[in-house]
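For chain A:
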Amino acid sequence: MAENLVLKNLYKKYDTNGKKKQAKEQPWAVHDLNLEMEQGTFVSILGPSGCGKSTTLRMIAGLESITQGSIFMGEQDISSLHPKDRNIGLAFEDYALYPPLTVYENIAFCLRAKKVPGEEIDRRVREIAKTMKVEELLDSKVSGLSGGQKQRVNIARALVRHPKVLLLDEPLSHLDGKMRQILRGEIKRLHHEIKCTTILVTHDQMEAISLADYIAVMKLGVLQQYGTPDEIYNDPANAFVAGFIGDPPMNLLRVKVVEDASYTYAFELGDGSLLRVPEKFYRVIHTGDVFDLGIRPTSITIVEGEEYDARFKVDLFEFLGEERSVGIQINESLLNIVYNDNRRFAEGDIIHIRVNPDLLFLFEPESGERVRPR
Partner candidate 1 sequence: MIKADTNTVLPNIPLRKKPWRLRIRPYLILLPSMAVLLGILYPFITAIYYSFTDISFRSTTYKFIGLGNWLGMFTSADFWHAILVTLEYSLSVIVLEMVIGMILALLLNNDKWYSKVLNVVLIFPLMVAPVIGCLIWSLMTNNTFGLMEKFLNIFGVYGFPWGASSQTALLYVIMIDVWINTPFVLLLLRAGLQGLPKSPFEAAKIDGGSAWFNFRRLTLPLLKPVIMIALIFRSVAALQEFAIIYSTTKGGPGNTLTNLSLLAYQTAFPYSNLSKGIPMIMVLWIIINFASKRMVGVYNQTRQS
Partner candidate 2 sequence: MKKKVLSILLAAAMAFSLTACGNKNQPADSTPAGEPSSGEAAGGETTGDAGEFSWDKFAGQKINIMFVEHTLTTDMINEIESFEELTGIEVNYTTIPEANYFDKISALLSSQSDTLDIFMTGPYQIWQYASSGYMVDFDTFLNNPSMVDPGYHVEDFYEAVLNSCRWSCNTGEAMGSGSLWGIPLNFEADVMVYNKRLLEEKNLQVPTTTEELTKACEALQNHSGNGTYAFACRGSLSWATLITAYQSFYTTYGGTDFELGADGKMVSTVNRPEGVEATEWFVDLVKKGGSSTWASTTYAEAVGDVGAGTAAICVDASGSCLSVCLENASEEWENLAIAPIPVAKAGQDPMTQIYSWSLAMNNASKAKDASWYFIQYITMPDTLHDMFVAESYSNPTRQSTFESEDYQAILAGVDGYIEAFEASVDNCTMYYTPNSHAFEVLEGWCQTIQELVEGKYGSTQEGMDKLADTLTNIVNQ
């Protein structure tokens, strides 16, 4: 069997130094996580702060103990192995470079620790330095490097030992815009070159979507959805995933199903306006049901003609360079529409909109579960 990385029923609770009562009240940092990652794929663990993604990564690395469950690499159970024996490479969020040493020594550290002979150390260090484009920096001290350079050295250090799994902990979060883009491209190129199983932890969904083959979305320690970027974007499993992915974020509005003379079924929005219910939902709704309706700002078109699905009054208009944004206040929420032609609207203008029915999503109000059309 290929060297797939499998997480089985992983649980993690943080230690409270033996105080039993406190331990009972602690929340689970990771709760029943099951994940299988094929060898050579690029997986991203995505989620907001506190969702357990870094904890999971550290458990894979061996820096955190596993409360329950196990981790397999291929056939081998690595759950209780020492980090240095797990064949993984970890690139830390804060780079964690060795301050007193030069770049060369930082990369060579693990090879020296394993007592690899001098010429081989030199060859491998220079090889990886070339890959990560840090050759000129080999003799510099790490304290003088810029963020981007440090990150490259960080990754170089993780790779020099030819790990089976490369772990990246929020690699781009401390870099500025331009550097972020550059390094993102580097990581993508790197993955094509080396084809090593890579796990990237991030809270930035753009990063995840652009780099990963598969994305695991987590919230409060629980896995929400595991799928390709396309699936996550276009077929979210629940309201959380739907709202988290996509920039600008999806509009989620509370609606009630009503019967209407002109439409048969309509969604009644908070401010009373009505939106026609697409036919595909007829079989799953009843009058009086309450749902959360999800629609991306880019899926709403503002039309001129008589054919429209709803009409609203403009409350906010923003000029965003490439795009324009119109905001409509509905009770406390804002319905956001984004388009990219030159029309301008002023506050108070009445607009007509059309919605692509394929791009409408329905979610249960309490659980957030997706209501799929039948």
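The working rule: a contact is a pair of C-beta atoms (placed from the backbone, for glycine too) under 8 Å apart; a residue touches a chain by one contact, two chains touch by 3 or more; residues count from 1.
Keep in mind how these were chosen: all candidates are chains of the complex that A comes from, given by their letters.
What you see is a predicted model; the values in this text were computed from it and never measured.
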Single touching candidate for chain A, where 1 or 2 all sit in one complex: 1
In the complex, chain A residues that touch candidate 1: 17, 61-63, 82-85, 88-90, 92, 94-101, 105, 109-110, 112-114, 141, 143, 157, 161
